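What you see is the complex with one protein chain gone and the rest in place.
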Amino acid sequence: MTVKVRFFARFRELLGTDIITEPGNGTVLANLVRDIAQKNKEGYDAIFDEQGSFREFVIVMRNGKRVEIADAGKTAVVDGDEIAVFPPVAGG
Amino acid sequence: MTVKVRFFARFRELLGTDIITEPGNGTVLANLVRDIAQKNKEGYDAIFDEQGSFREFVIVMRNGKRVEIADAGKTAVVDGDEIAVFPPVAGG
Amino acid sequence: MIAIQHEDVDIGNLISAAKSAGTGAVVVFDGVVRDDNIREMELEAYEEVALRELEKIAGDATRLHNLLHVDIIHRIGRLSVSENILIIVVSAGHRPDAYAGSRYIIEEIKKGVPIWKKELTKDGGRWVPGEHAHGAGKNS
Partner (left out) sequence: MIAIQHEDVDIGNLISAAKSAGTGAVVVFDGVVRDDNIREMELEAYEEVALRELEKIAGDATRLHNLLHVDIIHRIGRLSVSENILIIVVSAGHRPDAYAGSRYIIEEIKKGVPIWKKELTKDGGRWVPGEHAHGAGKNS
């Protein structure tokens, strides 16, 4: 299956964006993002803490809907999902 | 001496405006306005109550500065004064 | 620009001119003739005093709310439905000051600037009552 991962702002600068992945069945959201973030230590550290959990200010969305970071470890992605990961917003 | 009296809004419609008067020395503001207002009963009644006092919502200015209506009976006009009499403002 | 005038103004130009150094927010208030079953509105001012009051209000707003620029244009004469009556343009470094400064100006104008409005309907006319019965020249 195919899942797209989008990073924004500083996370995008560190990790790129519109990353197409082909995770195995049952892959949970947190692990999917963690795998991608591994490729750049600074990017990984920006998003995850020492325990490998999402930092509390990180925002995660699945198909445009917010996923609480506490739930990201038990939410399995499915084919066609779009996952977005970004820092606090600063528009306006 | 010469004193100009300006009415605005509804008072202007009833009494006219830019009225040049030649009051005698020592004429007080309230009497000056009362004399002019006599010429039109509706205009007079709009500005003065049954006792001949300024109605409490009426605003009186002398040379662009507010005169409390309580003081209008003891404030003598002087040559060159501009007296303005108007209802509550409604700009904006 | 503080003015009482018959002519309309170009709000876009005022906004551009309001962006002085340090501006982060511009707030515009545009009061227009509302379609309350009227044909037109007639506005009248005690011009010299009203202008002086507007200048005082602009100065007070600038000081109280750290404004960088203030325009107040109050129109007089005969205006049709949806025409601009009063345009207030303020700029500030940050939005709370810009909003508060704009609001301060309109509320002070309602309270104390000698301007009057008459609604002209098909049945005649009606002077609009002020929002503040004892308004005008409070600080004069």
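To keep things simple, chains are lettered A, B and C as they appear, and every chain counts its residues starting from 1.
Note that a contact is a pair of C-beta atoms (placed from the backbone, for glycine too) under 8 Å apart; a residue touches a chain by one contact, two chains touch by 3 or more.
The structure presented is a predicted model; accordingly, all values stated were derived computationally and were not measured.
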{"item": "Neighbouring displayed chains - absent chain, whole complex", "value": "A, C"}
{"item": "Chain not shown, touching residues in subunit A", "value": "6, 8-10, 12, 56-57, 59, 61, 64-66, 84, 86-92"}
{"item": "Touching residues on subunit C - with respect to the absent chain", "value": "10-13, 15, 19, 21-32, 34-35, 82, 93, 95, 98-99, 102-103, 106"}
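One rule holds for everything that comes next: only the chains that are shown with their structure count from here on.
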{"item": "Most remote chain, CA-based centroid, reference being subunit C", "value": "A"}
{"item": "Between subunit A and subunit C, centroid-to-centroid distance (C-alpha), Å", "value": "50"}
{"item": "Inter-centroid spacing, subunit C versus subunit B (mean Cα positions, whole Å)", "value": "27"}
{"item": "Shared-contact residues (touching 2 or more other chains) in subunit A", "value": "none"}
